[in-house]
Structure formats: structure tokens, C-alpha cells
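Reading through the C-alpha cells given below for one structure.
With one protein chain withheld, the remaining protein chains of the complex are depicted in position.
This part shows chain A:
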Amino acid sequence: MSLRRAPLTAAAFLAAGALLAGCTSGSAATPEASEEATGEITFWSSLSGMADVAAAFNASQDDITVTFEEIPNGANGGYTKLSAAIDSGTGPDVVGVEYYRLPGFAAAEQVVPLDELVPAETLGEYGDEVRELVTFGDATYGMPYDAPPLIMWYRQDVLDAAGVDVPTTWDEFEAAARAVRKSDPDAYLTSFFTNEPQLAPLSWQAGGQWFGVEDDHWKVSIDDEASQKVADYWQKLIDEDLVKAQVGFSDEWTADLNNGVVNGWVGGSWSASSLMTRTEAAGQKGKWVAAEPPSWDGEETGALSGGTSFAVTENSENQAAAAAFLEWLTTDPAAVEARGEAGTAYLAYPGLNDVAEKVAPTGYFANDIYGVFDAASSHLVGGWSWGPDFDITNTAMTDSVATAPTLGDALDEMQSATVDGLGQLGLDVTE
């Protein structure tokens, strides 16, 4: 029962403020026993706009002072920096970690279980599909922040010119891709990112499950039937020159968006801000629409594309204060408001998306994008797991997508590299 008491008391202290703050000083040295939520903590994240969020928190109360530091994102070495910092004892108290990377930090015991720090009621508010992504063994290692659904973005004017509607099935998607090519030989419906292939969310959406637990073993099935179906589908589009295979987030891609060469994006809800920044100067305001991913068999399904949770590191000497900030950060509307339009966040905690919608640049788009996000989220398929160490799979994915003859072969290579890599770590793996 002490599991729950600590955070509740912490909240009480937070409310009572400075009055009680001095009485229990010194307990920070034993974090588990700490019952006060005061003091200074550090906070690292690679998400844009988080500096404003930390500043808003500092302004909202006097007990806890958060020092924010922006770190590079995962692809640019942010997790390396974080991992090294935690190991050397200089890590932050609170940190943002994407869902795919959280198991690695949890397994290395670099982040601590939150079950004793955050009220169970708060954790219980999250949907199961999201909760599963931060729960390993019986412990919760992160507070889900956003739950960005896989979203398709299209140039409505280009679809109109090609005489097609927003595709609702993958067959229609292929037909639309063909129609766009036909109406303008230089134009593509969308691109396929060879550096950051959306193979995981697309497979997830198709009903694939790359990792699972079976008889206390990790079951790796990256090359399962659903994923192979996805790989073969996109390979066909690439082979027939119906989508443009290119490096995502590159200068070339941005130029293609601006010049109308690429007219769609298999992205996420987070794409909105990014899309606006990249295409606003080209006068594309009011031309883009968001849509749910097409379905395979007529039944709508959804997946997450990325997403971040916030965790408390084992370096934290003031876990009570860290947890208080963590809770505010992930569940308080003020945190969403403070971030402004930097992220176009689609948040995991219920009730926050009304606020998110108000601050997001929704006016740039031709349809109700948050309505689409809501619909896509409601069709989220549960049971997805990122496995114990997705970095192994990630490296194999970028390498094999670039070098394997087909995407199907790439999946096979990813499967064997993952099984070998996890085996080398000493984990129990089955295929």
C-alpha cells in the first residue's frame, strides 16, 4: 500500500507548498522514502517546444524548479548521450524516450518503475494499447505523452486533378497512385522513405506483430504474413514507379514537396506542423488533407507512428519532484497549451486533445485533422510490442531496405539479424 501513499503525500506537499517544504529536507538522499515534492530537477527532451513547457511549469508553482535541456533526437545520437550520461551519473531526472526505445532503457535499469511514484488511478486512465507500450514485466516504466496515429496526408487539389477520391482501401491507394502519375508524369502520390521506412507502423496497421512473449521467450516474427503482405505491396508500388523511393526528411524530399513532385506523406499526426513548415512558403495552405490509413479488408485499422513517453532515470535523487513534474507534463492541459503549435501533438492522456487542437495549426489544412486523428486512434490495433531492443532491428531495417533486392528480402534479413542480435545479448528467443 505504500506503493500509493508516497505519490499522494507528494501531491499533498505540492499543494501545501512552502509551508511544509522545509520540515522534511534531507530526505532527498533516500529517494524511495522521500515524501516531499520540492527542489530542483533536470529535464531532457528532444521534442520541440519543451523549453516553454518547463518554463510554464516553473511559473505555475514555487516548489519545484525544472531545468530544461534540449537533446538531439534518437537518430542524431540523443539516446547515446542519454545512456552515457545515466551510466556516468550525470543524467537528468526526467527524460523523454520514444516507445520503441523505452524497453532498452528499462532492461538496462536506466529508468525506474513508476508504479510507486505515480497514482495508479492516473496510470489507469490510459488506453490499453498505449499502456502496453510502457509496461514491461509487471512494472510501468514511462508515462505516455503522445499517441500519434499513423496518418496519410494528401494534396487534395492533386487528387482532384487526377480525378480520384481520398483512398479508403489499399487497392484504391494503388489506383490513386496510378492516376496521379497519369495526370502528371512528374508527380507522385507519395514517397517511400528508404532511410526511415514506415514498415513497422504499416505492418502494425496490417495486423502484424513483430514481437510477442510466448512461454517466457521473445517470439520474433518480423517476417509474419501481414508484414510480408505490406512489404510486397510497397515493393510493387516502387517497382512500377508509382511511389518515389527517396530519403525522407532530406533536402530533396522538401524540394519535391514544394515543387509538387511528391503530393502525399505516409506519416503521423505529428506530420502536420512539419508539413506546414516545409510547404507554407510554396503556397500550399489549404491544399492538404489528413486521412485515416487505407484498410486491407474493408475494416478500418490503425497503428501508432512514433510517440514518446516520459520516464524518471535511476540518476534522479529527487524522484518525488520528478514524478510530480512528470504527472503535470503528461496529464495537465496547461502543459499542452504551453507547448503551443510546436508539435501538433495527439496526446495519450484522455481529455487533452481538445486543448491540443486549439493550439495546433489546424487552419493550415483543408479538413478537420483532429477529427481524423480521433477516428484513426479509435481503430488502434492492440498487442503491438517493440521487443526488448529495437535498435538491433532498426539498424538491420535501414541497412537491408537499402541493400536487399526487395522489401520482402529486407524483412527476412531483419528477422535473422534481430534473432541473432537478441541471442547474442543472452535473451531467450524463438521464431
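As a working rule, contacts are C-beta pairs under 8 Å (C-beta built on N, C-alpha and C of every residue); 3 or more make two chains touch, one makes a residue touch a chain; residues count from 1.
Going forward, contacts and distances are computed from a predicted model.
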Undisplayed chain, where the name is taken from the UniProt record, one of "Molybdopterin-dependent oxidoreductase", "Cell division protein FtsX", "Sugar ABC transporter permease" or "Protease HtpX homolog": "Sugar ABC transporter permease"
Sole contact to the chain not displayed, among A:G77, A:G163, A:G286 or A:G371: A:G77
Among A:T67, A:S250 or A:T277, which residue is in touch with the absent chain? A:S250
Residue touching the undisplayed chain, where the options are A:E40, A:D62, A:E109 or A:D354: A:E109
Among A:E121, A:D216 or A:D297, residue touching the chain not depicted: A:D216
List every residue of chain A that touches the chain not included in the displayed model. 77, 80, 83, 103-104, 106-109, 136-137, 194-195, 213, 216-218, 247, 250-252, 255-256, 259, 261, 388-389, 391-392, 394-395, 398-399, 401-403, 421, 424-428
